[in-house]
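Every protein chain except one is present and positioned as in the full complex.
Letters A and B mark the chains in the order given here, with residues in each chain numbered from 1 onward.
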Amino acid sequence: MTLPRVLVGADGTPMTLDRHRDQHGDLPPSGSRLVDEIAAAGLRGRGGAAFPLSRKLDAVRRGRRTPVVVVNGCEGEPMSSKDRLLLSALPHLVLDGAIAVARAIGADEVIVAVDELNPRTQDTVAWALTQRPEIRRGRLRADVAAIPGGYVSGQESALVQWLNQGPAKPTPPTPRVTERGISRRPTLVSNAETLAHVALIARHGAQWFREVGTHEDPGSTLVTLSGAVERPGVYEVSHGATVSSLVTAAGGLTERSRAFLVGGYSGAWLDMSQARQARLSRAGLAPFSTRLGAGIVVALPERSCPVAEATRVAGWLADHSSGQCGPCVNGLTAIADALAGVRRGDGGPAGLPWIARWCQQVTGRGACAHPDGAAGFVSSALRVFADELTDHAQHGPCDACHAPPVLAIPPTLATAAH
Amino acid sequence: MKTYWYLTRASGAVALILLTVTIVIGIASAGRVQSRRWPRFAVDAQHRSTSLLAFVFLAVHIATAVLDSFAPISLPDALIPFIGAYRPLWLGLGATAFDLLLAVAVTSLIRERLGQRTWRVVHWLVYAAWPVAVVHGLGTGSDVKQGWMTIVYLGCGAAVLAATLVRIAVGWPQDKAWRLGGIGALAGFALAVALWLPSGPLAPGWARRSGTPSQLLHSSTPARRRGS
Partner (left out) sequence: MRLVVDPIACDGHGQCAELLPERVTLDEWGYPMIDDTEIPAALEPLARRAVRACPTLAIRLRAAQDNERRGR
């Protein structure tokens, strides 16, 4: 049994540097060879985009100016808590990865970005930083940065713009932050979990990393499981594991489930037969038009109303557009309003084809992936919950509409996205 | 030759009218005004064409002012503010207006290479160029007291005032501070001109007070009467 790897020794308390060293050994010195090792390992980002980390590292190294490393712990997906867990319980594992990567690309600064509504995690990271000899001796500058909450604030370019004293909103795709990011320096933005895997690859190598997972998606990954399961929480699974095995590991379902949401609010719904076939990898989820994203799986109980849940999330997603691109702002608002109308039973099922059309119309027309993700979420709801939607359109709200919500829509403080 | 003197006054007036029209069309374009016969690109194209025409008349205005032998205005005097001997302040304002408009024109020609933000900021200089041009005209113009010239000034003034008020209302629907500031600036300018005129260009002796070289002061009166 080679799992857990990342979550080894995690308990409720922040692991001290000494315990961390006992657990994993010292972080070996790393140079540019680490980039090759990461390439051989095939490590992809764990923040949702699954971009190959070695390609990002190569892009950053190509720049002339000294790069900056940003640890992305923002975790904007409300149903995800893996990054929060890592930074509060295993901060040194993440920092190992950040420092190893910083050395490999010649960076002199590490910034750990944490949601501003999470002061405890900020404090834990700051505490962990004070223990690191590399930082105490002044060879590497490190800081914790509080980022405004908001779904898109943790997007790579939004994060960099915020750290550049601008608004936490995505910027045009070029120039990429790997070319010109913080203070116009090449910037590596990497998800906290990705860097945790780097810390292990630096110690055990690419071969070891590939001992679990699939060829296309090597290694293990953290998944936040919630909803109608006995023990919701963060689990470490091998890529390619079935959704069923994950649910079993969590003690099974507490009640009958209507559907599974995979990939968070930018992911997609799976009906039960699809969920039974699905595997947690890109290839395993591609047939269902979704990806693992930031590792989120939610089991929707039968007693919840899927229309109410999907409508509420669609409204939240529309509110969390950064408001910079016409198709996103207008499209997501139209979709959310139409869904709300369907739920209330105004106007009948004639509105449903419009929603599908708008989903198609917003895809690919924003500066970031927000409209694409929202459209994917809603499209899958249109497919999986077609009967419930038609039923609501004709007869209005159902009894289950008032069930306690399963999908969280957290409030954000003075959304900096607007 | 008197022809140049007449030409410079006439072309100056026309340039001001064309500048006014350009501004009004520009504001219409920014306000997304359109009709079936005037799609957005046509309104925008008109803005660019009219501005080009305004420049042509401005060039004629400057060239004829320099060529004219009545007033000692050299080319540098016309382009560089306040260095001339003839009504230095008021002529200098004309040179200033020209310089501002030149900056706008050049940045518009290289807009794609310059980038949107820089182009936009420089483009706003027209809101400075227009009042400067008007005050230049009131200060240097020999026809200020003529009826037709008054109509031109009032017409242009009303058009720019109205259009700018619309622009302020449309441009900053939320930002009260900027709106009030903009309206304040407009009102301030109009008030300042209205207060200045009776004791300034409209009062007797303005030619001497505005800095007309003394050797011209005797001949200027008969020339003006002949031109009226």
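What we mean here is this: a residue touches a chain if its C-beta (ideal position, glycine included) is under 8 Å from a C-beta of that chain, and two chains touch if they have at least 3 such contacts.
What you see is a predicted model, and the numbers here were worked out from it, not measured in a lab.
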Residue in contact with the excluded chain [from A:Ser153, A:Thr171 or A:Thr221]: A:Thr171
Touching residue (missing chain; options A:Ala49, A:Ala126, A:Ala146 or A:Ala340): A:Ala49
For chain A, residues in touch with the removed chain: 49, 51, 155-156, 170-173, 176, 178, 324-328, 330-331, 361, 365-369
Missing-partner contacts on chain B, residue numbers: 29-30, 32, 39-41, 44-45, 111-112, 115-116, 119
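We adopt the following convention: only the chains that are shown with their structure count from here on.
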Where chain A and chain B are represented by their mean Cα positions, the distance between them in whole Å: 58
